[in-house]
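Yeah, one chain of the complex is gone here, protein chain that is, but the others are all in their spots.
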Amino acid sequence: MAITRRPEIADPEGATVKKALTDLGYNEVRTVRFDRAITLDIEEDDASRARDRAVEMCNRLLVNPVLEDYTVEVEA
Amino acid sequence: MAITRRPEIADPEGATVKKALTDLGYNEVRTVRFDRAITLDIEEDDASRARDRAVEMCNRLLVNPVLEDYTVEVEA
Amino acid sequence: MRTDEVDPELDEGEVLTLHARLGLTDDEYQQIIDRLGREPSRSELAMYSVMWSEHCSYKSSRVHLSRFPTEAPWVVVGPGENAGVVDVGEGWLAALRIESHNHPSFVEPHQGAATGVGGIIRDIFTMGARPIALWDSLRFGPLDQPRNRYLFTGVVGGIAAYGNAVGVPTVGGELAFAEHYSDNPLVNVMCLGLLRAEDLVLATSGPPGTIAVLLGAPTGRDGIGGASVLASASFDETSLEKRPSVQVGDPFAEKKLIEACLELYRKKLVVGVQDLGAAGLSCAVSEPVSRSGHGITVDLDRVPTREPDMTPPELLMSESQERMMAFVHPDRVDEVIEVARRWETEASVVGEITGSGNVVVSLGGEVVVDIPAQSLTTEAPRYHRPLGEPGWMEDLWSNTVKFVAQPAIATALLQLLAEPELGSKAWIYEQYDHMLFLNTVVGPGHDATLLRLKGTDRGLALSTDGNGRVCYLDPRRGGARLVWEAALNVAMVGAEPLAVVDNLNFGNPEKPEVMWQFRETVEGISEACEALGVPVVGGNVSFYNETDGLDIYPSPVIGMLGLVEELVWPPPRLDRAETEMAVYLVGNEWAPNLAGSAFEKATFGHVGGRPTGPDRAMGRATVVSARRLAEARIPVLHDVSMGGLGLALAEICIASGVGATVAYSDWRFLFSEDPHRFLAVAPAAADDTITAVCSEVGVPFLRIGTMGGDAIVFDRGGVRAAVDLTLATDTWRTSLTEHLRN
Partner (left out) sequence: MTKVAVVLFPGTNCELDTAEALSNLGADARIVWHSESDLAGFDGVVLPGGFAHGDYLRTGAIARFSPVMKAVAAMAGAGRPVLGICNGFQVLCEAGLLPGGFIANRGLSFLCKWVDLEVADQGSMLTAGLRPGTHLRLPLNSYEGNFVAGSTEARVVLTYRDNINGSDRAAAAVANEAGNVVGVMPHPERASADWLGSADGNLLLGSFLQASAA
């Protein structure tokens, strides 16, 4: 699952790294965004059930809706 | 670009979150892995040049080769 | 006995050179065969390679370390255990140790430094003590090189990340830069712990029948061969490829392990404990039984693993972090497991103490190791390596700067204030939690850190000190001067020096010059400790600090613990000077010597000449008078060390926000770093006190000036050199951060 910072929330990591890249001469970089990816290995044959459970985990624990959005992808 | 922890390197955060998920009753979760995703908005029309520059940025700054591997994807 | 365990990286033809690949010499390999009367198995060889490594066996240094004075009535545990322990009164013991993590920090600065912090903390709570404070002593190449900036910021970040999260405050340290550390940074960390006298725990195994319980993190392939490969061999291009062995620190696991162990001790559930650090399981099973004269059987099937298919050598050599071995009476095992469970820490019974004297290790019912425990520890090789005075010493000594005219004093002082090793360290210590436990009475930014001893009126003062330039120019004098400097630093906050730990960072011990530097340093430290009446209670040796054949400066670091019997409030601090207070210089009046000084380095890029040696009588007199002046509530005491009197005065002015005017006769006096001198700043009313104390102790003193104004002014017969206080302050504040930009 990809967890992205909500667009209106500041991203100090992104801002700092953008500055570092500019200092290194990468002037073409306009924005830098730092996100997290969480990969779960789940024992579940039913892909749609796996997705439901993963969404539930995001809502309960893995994601803070004040700060973050998320998307879930299931692979067999 | 997706930055993943090299498989042999310990991931204490993943291990702790796995335990938390198990405590919440998600017993089907076998492993949890935390990775990073960095999204750059680059001013560059030539996709292959954009990729080269991004790879260079990864090697120079964004990725710690001791602990991490990475892949770069370019979108128009 | 299986001798053909699978090692996926080796095929049959390579077995013969396996010992070499593990860092053992042909001679050492032959010694193993002679001792066992047969060829060792791979697992046995793995154990010998890590246990006989320089890092674990001290094979090059041991013959010299025995020179240290180690006894005093207040020493409870001297060198040899995981940490030294001294009695600090009212039933309290202090456990102290310092450790290096130089090579791992070069390979991966953040994790290398972080796991260094984790390691030294384990040494402390292994003794039964709660770790309460850390100090970091750091050395890097110049910050104008990007790689050095990366190493420096990575190391500081790693110490912050681990120390803060594990809940042990980092309350002081030290920082220096020189080209010699460019490819070989030094990261030494000292930890202090406290325990009640009745709670002392030692690293012994208990009698046969005692159960070995492995606590903490599961075992992975982390740092395989770290002790032998990383810490015991020189560095070159290929070392960056040794990266797969990098260990990752988990401060949360360590925090739980600390609390679990302290609860085990409180409930008297363990006979002894040993941390798993360098050499991992190999060390944790062999050292405690070798101390108690017993043997042990270990079942590798019971070791929890993080990765599949780990081979016995890997399990035995792994340096996975945050693990402890507890030795437990068979009746108490269940209780131990229960305590561990409460702290979310794994606990597994992995072995049992036997009467055989052998370490016997099995996997899948098959014995893979069966060797005498002593052969791994006390019988490890010991070398009297050849030593010889370097041919370059005479040249170095005669290579002095000839001054034709007095340099511009103000310019020189500003240049010193702009040196990152002399300016403000706030950028570092503000990243460290330095206040946790509410003990910090005088925090970072002063000569020594002063901690209260909770529940008593006592205080503990600690300082770490090093000086590569002076030690390079004269290792014996340099080593001795560090001890005196550290002693004076703790005296600045009113403490009596009590115990020393040392971290000896040196180059390649196979070079006679390096061994000579080492022997001289040990001699110097020993002489000063004897003169001071202070024992060495622990330490650490780090050799092979060389890259591409260039050895680092001989870089001993001294950690000094001092005791304040009764804290006075407020204690002397640099920021308590006020307008109209008088400035005194206390201590030696020798002809000034600039050899090895920051002044010569900063203004001329020069490192040469022979530094002045210490003087016992003057050393004692300054330490005693400083302590008594602190007791007499003199508001400011500050020793003259790197940067000389000029810098010491500037530091007081900057901290207090007030200028000063001092008189001088010979300008060299302002920048010389000769030992045994300090500044005292006091109101006029205290003049009698200062006169009385200094006369009684028999130490020279001189009123050299007065606080006031908005400049730091040096006056020679009416000719004045002035540095604006605001400019001085800004220069000092930004000296480090200026170098970190981009």
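Each chain carries a letter (A, B and C) given by its place in the written order, and its residues are counted from 1.
In the analysis below, a residue touches a chain if its C-beta (ideal position, glycine included) is under 8 Å from a C-beta of that chain, and two chains touch if they have at least 3 such contacts.
Please read all numbers here as calculations on a predicted model, not as lab measurements.
Participant: Just list which of the chains on display the missing one touches.
Facilitator: The chain that is not shown is in contact with A, B, C.
Participant: Among C:K256, C:H446 or C:R620, exactly one should touch the missing chain; which is it?
Facilitator: Of the candidates C:K256, C:H446 or C:R620, C:K256 is in touch with the missing chain.
Participant: Considering the complete complex, identify which of C:R221, C:H434, C:R576 or C:H606 is in touch with the unshown chain.
Facilitator: C:H434
Participant: Spell out, residue by residue, where the missing chain touches chain B.
Facilitator: 12-13, 16-17, 20, 23-24
Participant: Spell out, residue by residue, where the missing chain touches chain A.
Facilitator: 6, 8-13, 16, 61-62, 64, 66-67
Participant: Please give every residue of chain C in contact with the chain that is not shown.
Facilitator: 160-161, 164-165, 167, 250-253, 255-256, 259, 343-344, 426, 429-438, 440-441, 569-570
Criterion: only the chains that are shown with their structure count from here on.
Participant: Would you mind pulling out the distance in Å between where the CA atoms of chain A average out and where those of chain B do?
Facilitator: 10
Participant: Whole-Å distance, chain B centre to chain C centre, using C-alpha means?
Facilitator: From the centre of chain B to the centre of chain C is 36 Å.
Participant: Mind pulling the residue numbers of chain C that touch at least two other chains?
Facilitator: Residue numbers touching two or more other chains: none in chain C.
Participant: What are the residues of chain B that contact at least two other chains?
Facilitator: Where chain B is concerned, no single residue meets two or more other chains.
Participant: Quick one: in the complex, what on chain C touches chain B?
Facilitator: Going by the criterion above, the answer is residues 107-108, 111, 217, 220-222, 243-244, 246-250, 252-253, 306-307, 320-321, 344.
Participant: Quick check on the complex: what are the chain A residues that touch chain B?
Facilitator: Those in contact with chain B are residues 2, 17, 20-21, 24, 26, 28-44, 53, 57, 60-62.
Participant: In their shared complex, at which residues does chain B touch chain C?
Facilitator: It is residues 8-12, 16, 19, 64-67 of chain B that touch chain C.
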